[in-house]
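What follows is a single structure, and I will ask about it in a moment.
Left out: one protein chain. Kept in place: all the others.
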Amino acid sequence: MALSTNNVLLASNISVQFGGLLAVNDVTFGIPEKSVVSLIGPNGAGKTTFFNVITGLYKPSSGTVNYDGTDTTDLPPHKIAALGMARTFQNIRLFGLMTAEENLLVAMHSHLKSGILATIVGTPSQRKEEKESLDRAREILDFVGIGKWAGEYARNLSYGDQRRLEVARALALNPKVLLLDEPTAGMNPQESQVFIDFVYKVRAERDVAILLIEHDMKVVMSVSERVTVLDQGEKIAEGTPDEIRSNQRVIEAYLGKAKGGK
Amino acid sequence: MEVSGASLVGLLLIIWLGVNLIKAPTQFAQVSVLGLRNGLLYALIALGYTLVYGIIELINFAHGDLFMLGALFSSYFITIWFHQKESNLAGWITFGFALIGSMLFCGTINVLIERFAYRRLRRAPKLAPLITAVGMSFLLQFIGIKWNGSTPRQWPTVIPHGDFVVAGVIISQVTLILILVAAPLLSVLTYVVNKTKRGKAMRATAQDQDAARLMGINVNKTISFTFAIGGALAGAAGLLYQQSVGTTNYNLGFQLGLIAFTSAVLGGIGNLNGAVLGALLIGVVQGLNDGLPIALGQRWSQTVVFTILILILVIKPAGLLGKVTTEKV
Partner (left out) sequence: MARSSQRKWVTGYLIAVAAIFIIYQFLFPWEGLPIGIYDFLQLWLPPTAVNESLVYVICALGLNIVVGYAGLLDLGYVAFWAIGGYCAGWFMSEFFYQINLHFFGSVARTAPGIHVNFWGVLLIGGLVCAFFGILIGGPTLRLKSDYLAIVTLGFGEIIPQVFFNGDDIAGFNLSNGTKGITILDPIPVGAKNIGPFDFGYKFIIFVLLAALMVFISLRLRKGKLGRAWLAIREDELAASMMGVPLMQTKLSAYAVGAFAGGLGGVAFATHVDGVYAERFNFSISIFLLAMVVLGGMGNVWGVIIGALLLSWINSTGLPAFGTTFNDKFGTSINFPSFTFLLFGLVLILMMLYKREGLIPESRLRLILHEGDAEEDLTSKESK
């Protein structure tokens, strides 16, 4: 296994149990620095559950998560986020009644130092800090290509721009790992292609490793360096896109699923 | 830490009860009986909270006031419309019809409230239906003021008020009547929810509205039905309260509603047995606090109940019989 390389994130022997149901069973998974890796599997394979363990929303029944040298298994989500683990959501979860730039400023919350009194009084350092973070927010918005919507409410943006805003908001955390949960859901092939290019751009220009949960095989195969397949909570395969494509167990898992239900 | 908090509270409770039991055993039994009687009333109201919360996750703040309207309706029905002022056969028959009338009356109001207010807000952020429910509570209190007047009102009662004495403990006939009316209602409710098709639809809707809809369940109808049952129970409670206490006031529902809600939370909100258990417990604790020699006494009654509420929510939010829920992503 490729675990000996410099993993910025390493989840070891993760199991998650809901009541009697074993949603994730002893999965070990690493993300090398500045890589693009994907997590795939049929519906109900435990991908999102695994995601939620990494980001601290669920505590695993057993196993540990190590992020950039810190054991984050028992940390609350906001602390993990503050360390630089950023995510997007399957069904977009922006702060709808806040402007695009405010959405980014929220993500910078953990980096800002001004206290409540400094904010009320408006001390020079607080003003400077606000100005700097606003500049940074604008810069990131420009980077993802929605700079002109900085002052617009998030909920007024188009679907594609909302996806971009979610990525921008995640980038505002200054992440080392960016977790994208089905980012091309609801996109047509052209839009997906644009998004693939965008992922490349993010990886190239921002020192960040990307973990992708994706249904669209075309996206997964074209963008990932390494693919991990989950089925019924277990890791059944791991390798390069080509290896995965020809893996018998993966084919069975998907076809079997296709036969069973629709 | 949470477990130790709970056991500490439990331990203090047991010590307090023990000391009182040794000091005044008869009095202890006496106030327990009184407490159980009140608890039965609370149970009827608490079920309305728990049914509604179970199905649409809304704290129906107006429910206590619905109970108040039930009490007013019963007063008017028996005393003013049918002129019954004494405990005789005619009075008892009127009492029977008043029970049906009050249940229909409150059930209908509750269904209307759901239909014209809560239903429109089912997909809205949670704050909206909650605030609406608070507004509804004020609206019903307004009806109460106009109907009852702004001061407490005394009514003649038609149920027998004699007493039995069992081993030195006085048990009033009112208590027996309360049991005679409430127990069958509770059994019918349990039967409806657990054994009938409607009940099955209710449970399915409570778990997942969309899935229930896909399974061909008429979700709107099921929710209306739930409000109807909850309202009807409040109506019954209104009649029983009015007949056993004999006084009505427009803000009656506020206090009793909160006590009933506390009961529902104590038992585990959404759980029918829990609501009854919680209500009986709260009734007894309140009775003990009001009547025991070593206790804070009646003027702290409300504080005691609310402290219990806050303690449960902090120590064991799921209640005695409830289940913990987690948020979906």
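All chains are identified by letter, namely A and B, in their written order; residue positions are counted from 1 within each chain.
Methods note: contacts are C-beta pairs under 8 Å (C-beta built on N, C-alpha and C of every residue); 3 or more make two chains touch, one makes a residue touch a chain.
What you see is a predicted model, and the numbers here were worked out from it, not measured in a lab.
Chemist: Out of all the chains shown, which come into contact with the hidden one?
Modeler: The undisplayed chain, in the complete complex, is in contact with A, B.
Chemist: Kindly state which of the options B:K85, B:K126, B:H161 or B:K221 is in contact with the chain not pictured.
Modeler: Residue touching the absent chain, from the options given: B:K126.
Chemist: Can you tell me which of B:L58, B:V181 or B:I217 touches the chain that was removed from the display?
Modeler: B:L58
Chemist: Name, in rising order, the residues on chain B that touch the hidden chain in the full complex.
Modeler: Touch with the absent chain occurs at residues 57-59, 117, 120-121, 124-132, 134-139, 141-142, 145-146, 150, 254, 258, 261-262, 265, 299-300, 302-303, 306-307, 309-310, 313-314, 317, 327, 329.
Chemist: Taking the full complex into account, what residues of chain A touch the chain not shown?
Modeler: Residues of chain A in touch with the missing chain: 55, 57, 76-79, 81-82, 86-87, 89, 93-99, 102, 105-107, 109-110, 112, 114, 116, 119-122, 126, 130, 151-153, 169, 173.
Just so it is clear, only the chains that are shown with their structure count from here on.
Chemist: Rounded to the nearest whole Å, what is the centre-to-centre distance of chain A and chain B, using the mean of the C-alpha atoms as each centre?
Modeler: 47
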